[in-house]
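Excluded from the complex is one protein chain; the other protein chains are retained at their positions.
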């Protein structure tokens, strides 16, 4: 399994050396979808989540940005890269709250994990803020949508 | 929206006061599923992930447990409750790596967010360890399976 | 200077042993005042800070609560005590944004530093959110208003 | 309120993208003043705080520098910029302990919040170290004194 | 290797469940020894380290206590237990700086790792403070001296 850059020749987990790489603009966009049960959606439609300006989503955005900055503390072999930008937006589509997290930095390695971590923690925060109303909230998809600036760009066509 | 315990009368986000509550044994079980693309599954079947003993899953378990301990640093209004136990197990079923995270503490409030955070960060770590092979790895479901010890127990029937 | 419990007989800084103390309900209330220059107050009066519901104050509340939970990481000899509650409210009085932070826990030692830290970081966050408009924002008073549950209660009469 | 760079078009809190900015030497100087009640000043004048070498101030300096390094973990939309230098000095003037915190980095964005956070946490630490003697210690002024290296330098004339 | 409580039946690392255990007073004493090269000892004998009051040792004490509070963030399967006390003292014996770290808590599990972590980070801090003078500083022994309050007390006779 030589492609696994995080496993060394002795089958031990390991960091990847990026010291020789050139700095480029790295961008990554990740998405997480929170599936809300019908009664929450109904209950809140004309209100805070409906207007998309209230404290549930603001809290999730703040928690997600702060978590993106902590990615290298959470994911063992992630490099600490700083962040030049981390934008999280949340929109509602039917029963789904859709979280988009876009990270950017000028560095030797990418911010894919930062974008995924920011989206995940924003999703967990929405769960936490709403869990008094239902436990049937599911984070149904967390995935990379696009990345650029590294060896190979990635772009996921919308399914 | 009076049911939202994390929003106060002024529509501001807020913590919930648990000082008056009695300590009980609180348990929570969360699950996250990582959907692996076919070529990763095929490539690794007779190897490390196949044997379930190798460093990818061990790394994910360690990262998940360490993140569960940090839950109150990530989720703005979570109480710091400590943890008497946090067990993460990972099994493979077809294309899915299934992460189960069970948390336990004797405290005034539950560990639902701890179990969800532990499962989420273990899933993100699997993604990070395997992403050199494919970016089409999706964390497809993150959800609470069961909780007990609070006002009302919750148990999700397997779908 | 024998009253300085954080200095030992060798003039070294030191933690205070609280292992023998009884757990009681500990509460503390701290206040920080952010003095805003006239043009910020004027500019924003009919808007977000005016309505007291917008993202500046929500962001400050979230940052303050998260910092209160980190108090023992910031103040060298503070005990890690957890928090059963941390409520931050922000009101505007003339040119002042007044931050009140109330912390509560059942523990052997108090949460005075937690309340002061939560108020301080909420004040710093207001500064950060508004500093694009002016650098003449001053955090003019940070102080304890009341505490109870320890050897001696404290209550500051309003000046 | 278009001047608020931390609020986006949807009235949500947001980080500012600095990826396109040039790195320059950024410096910031913040000050916090701790007003000590007369009996503390009297009590300690010929002693440790009097000599300015003892553990109260050394502890505050260490806590302040460590907090300055954590600024981006405390203030939600602060960029993680590292720090090339953080110097904290403390002097006594009458009843006031005056904390000066100077931060420096070569980066795309400034260290104003780092200087303010370092000064604030040093002030909170002085409070903590002395609170066994009195609760009437007030952090009376926390403010930016000067900054340079960004779009516009700032220098506060002494009041 | 059934005695390894941190390895589960599948040979995966795991936390130990302590939820059923009774709280008792737990104490642990660890020691780390920093061996200083002759020229440092000679250079500093009549000075700060000689007087044992100066900033090198004070800084090490503060760093060690703060690290002891972070033990569960550093050691993957350590429980977060809080700390009722953490006392670090440093003495000089010939070429050795001897660091003693004593931790105490009333909890279900012990503070052995907290004491060892506090002593280790105090030792690393002494190294950092003195490394401009020599790189031949060695942390020569880090070990548990005594623990009590658990299933079995431990006491190491001085060798």
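By letter and in written order, the chains are A, B, C, D and E; residue numbering begins at 1 in each of them.
The working rule: a contact is a pair of C-beta atoms (placed from the backbone, for glycine too) under 8 Å apart; a residue touches a chain by one contact, two chains touch by 3 or more.
This structure is a prediction, so every number in the text was calculated from the model and none was measured.
*Asks:* For the chain that is not shown, enumerate the shown chains it touches in the whole assembly.
*Replies:* Counted over the whole complex, the chain not pictured touches A, B, D, E.
*Asks:* Which one, E:18, E:67 or E:105, makes contact with the chain that was left out?
*Replies:* Considering all chains, including the one not shown, the answer is E:67.
*Asks:* If you put the missing chain back, which residues of chain E would it touch?
*Replies:* Interface with the chain not displayed, on the chain E side: 1, 3-7, 11-13, 43-44, 47-48, 54-56, 58-59, 62-63, 66-67, 70, 73-78, 112-113, 116-117, 120-121, 123-125, 127-133, 135-144, 147, 154, 156.
*Asks:* Write the list of chain B residues that the hidden chain touches.
*Replies:* On the side of chain B, residues 53-55, 58-59, 62-63, 66 touch the unshown chain.
*Asks:* Just the residue numbers, please: which parts of chain D touch the chain that's not shown?
*Replies:* So the residues of chain D touching the missing chain come out as 25, 52-53, 57-58, 61-62, 65-66, 69-70, 80, 82-87, 89, 104-106.
Just so it is clear, only the chains that are shown with their structure count from here on.
*Asks:* Figure out the least number of contact steps between chain A and chain D, where 1 means they touch directly.
*Replies:* 1
*Asks:* For chain C versus chain D, which are copies of one sequence, does the interface use mostly the same residue numbers on each side, meaning over half shared, or is it different?
*Replies:* same
*Asks:* Looking at C-alpha means, what's the farthest chain from chain D?
*Replies:* For chain D, the chain whose C-alpha mean is farthest off is B.
*Asks:* Hunt down the residues of chain E that sit against at least two other chains at once, touch-wise.
*Replies:* 58, 62, 66, 80, 82, in rising order.
*Asks:* Graph of touching chains, which shape: line, ring, star, complete, other?
*Replies:* other
*Asks:* Touching pairs of chains, all of them, please.
*Replies:* A-B, A-C, A-D, B-C, B-E, C-D, C-E, D-E
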